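The structure follows.
Note that this complex is displayed minus one protein chain, with the remaining chains in position.
Per-chain numbering from 1; labels A, B and C assigned in written order.
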């Protein structure tokens, strides 16, 4: 879809759950836009702030010293009203009222759906994938995943220390909503004995229990289970496992710390490129696009196509994750 | 109390909850003992391992590359049997059987009580304070506190990022058992709006709620409450606060990650000095002692005196903790 | 090229400069090999150790608790002798003597050239890309780059703090040998005012000096220049810049810290998959291959083809790196 009018003013907002690197993306959008001659506006608190007209001018200085900061300086929120047709129309009108010709939306699939509607109402839009969950099908990378997975991994390394000292079983629940990417990566990176993913879980807890008992017989000091948020119920699972195995078992739910923190280098770099590309795509006259990183390149997709894509846990990675931590077990004392 | 016999062989064990820096202390005990001509033995899994005769020789190489590692390479455990007189007698006999003249016990008050009994039964003992809770009265420093408080603080910094982005109220529960030191330090270091300590808590939740409402009126974006494990019930508290204030409120229980991780510089240095001093104290012919850091010096106390001491939250620190985060509020927009 | 004989015993070595994640790769090679029924041998100190027959058996336990450790448990070294035909023949003979049918070589292009020779002499070989420099043409990812770039970035964040406080100009020299990838990524991630890459450097220092003077006029508090090792001479550059601008200018050469440290999640995960895939490729009967990550997939290439490939700094990334930090400057006070 190609936009008709010239882009003079570009707005930017963050929407949905926040993710480390969103500030790097905002900074890139603002600075790229300014350097290409546009006026830049920040919309606070996502679509909610749009409907409340919480709109501010953005200069290059406003995004100074933000690339290294977690959270989003534009704040974020959910917005029920914007899911209605009336809300969307009001949003488009407010954009026009404030002279916003084009909008960069940093967020996940839900946020892109909003951008899709605005595009249909004449506001040029482009989405930038920002979510720690990595659950956007059109892209191999989403802003925040790399920071979140390192935060979780480092926390689990610490849990593992004490788990080993006490010869405990530990269940650590990581975020990811319905997607298991965070859990899978942590499972591999932390050398977990079991990795429970919503995409693969068969609810056969007895297998997990048998695995613990066998590992203990072979002399393993700890037993780390990474459990995805999409499965959840880690506390209850810990109690059942302790009852079944007689081995002290504790659950840790890592929680909101996974959403914050100074972004990693990858998150800062990719968010910078994607944010700049979003502006470049708009200034090429495109609209209703989503930026992605696919097959080693930064690309852009039509939002409708992007939202229709699916992706799944990579099979070889999943197989190796399992093989390295517990299939090897016959050979271990 | 002065030991009679010459010390030829020294054992070392870790007992109770593990703490980062315990390995630095073990390394120091082993290397200081070896350099002073002793034979060194490691007892695995605390008093439990003593009763099971899980005793190994320790050389300088066995503790190489351990100063930077979390957990305890000697493992740790609780031991009900050792709380009985019979268990203690058996423990002393096993020491004698293995030629262990003296024992360094790294742990908390409970572990020192065991050392006290062994000393009465003729085994020269010295305790080294190791607990993340800082709840040992005779010393201003306990191995692991500094690492744990930094781990918690860094996690809370991250929670604060996302709490601000979403304008949430966040309750973060930190460890410390019945003591509020971890909570107080985090409260100050994270600039928390409320700090709930078991030593000071009046169970007046309405004050907390009023504080949140007033802060929000004044435009504060987040509201961070540090809750001590000794108070607990953070999840239920979050639900009540959300119901009372209408502000989204989430609880995070940091959990076992606070027990692990590579020790901070302070924990490595103090643990090294204390471990070495424990050996030096034994070789001076002393027994039934506890190492402490008090008034700017490394010292040793009689275990009985040490166990009889009390300490409490420092009043000025507590007052400042409150003053900096919310008393200032009249002046804030 | 396809191997003729059945693979019963696989050796693994690390060669060239070490990189964080090499241990994760070794662990994956060893455990994948064992789980597929092979005998596994570790060769110490690269080709040097091969020629000295420093060869040890590897069990699953030998690689326990190594995934999170920096360095390489197999050590590494340079080896002049192995660059000679005689050395290579001796190497192949020693492999045969020790029953090593196949060899996984973790390292850079130089190490792969050795593997190529051994393959020609009848030892099945596969290379796994391990270098912090990212300068292996056949792959978008090399083990260690992600950790090194984060280490450098975090150090530069710290330099930037003090650089701002003192309103200094800071030149920070990062590793990368003749390649500018580390410098480019840090330049973007740290929001550097100038990024000097060997691939792009025109040795026009006056441009850098003019840029500093203009930025200072506009009120910028710091001026961060990331200089790649391939350009070097940061100390002399700092002196010249200070003389020309009158602005206090300091050089920091980050040095060997960039080679160590616990690997990031990406380095652990990718190293694990690549290590496992190296074994799988050998057991498919292939030889003289290099594992790569290209276009979003783990793949393997013929060593000859791999060594003939070239790659260069991605232009769009380079352009954006510049645009975000100093082209925007007209708009900044």
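Everything below uses one rule, namely that a residue touches a chain if its C-beta (ideal position, glycine included) is under 8 Å from a C-beta of that chain, and two chains touch if they have at least 3 such contacts.
Note that the coordinates shown come from a computational prediction; the quantities given were computed from them, not determined experimentally.
Looking at the complex as a whole, the chain kept out of the display touches B, C. Here one chain is not drawn; of B:188, B:257 or B:303, the residue touching it is B:188. Of the options C:159, C:241 or C:323, the residue whose C-beta touches the omitted chain is C:159.
Contact with the omitted chain, checked across B:56, B:243 or B:324, is made by B:324. Contact with the chain not shown here comes from a single listed residue; of C:32, C:117 or C:250, that residue is C:250. Although one chain is not displayed, its contacts with subunit B can still be listed: residues 27-28, 31-32, 34-35, 59-61, 67-68, 140, 146, 149-150, 153, 157, 185-186, 188-191, 262, 264-266, 268-269, 272-273, 276-277, 294-296, 298, 316-317, 320-321, 323-324, 327-333. Where subunit C meets the missing chain, the touching residues are 14, 17-18, 20, 45, 69-72, 75-77, 151, 155-167, 170, 221, 250, 252-261.
Keep in mind that, in the parts below, only the chains that are shown with their structure count from here on.
Chains that touch both subunit A and subunit B: there are none. Of all chains, the one whose CA centroid is most distant from that of subunit B is C.
Subunit C has no residue in contact with two or more other chains.
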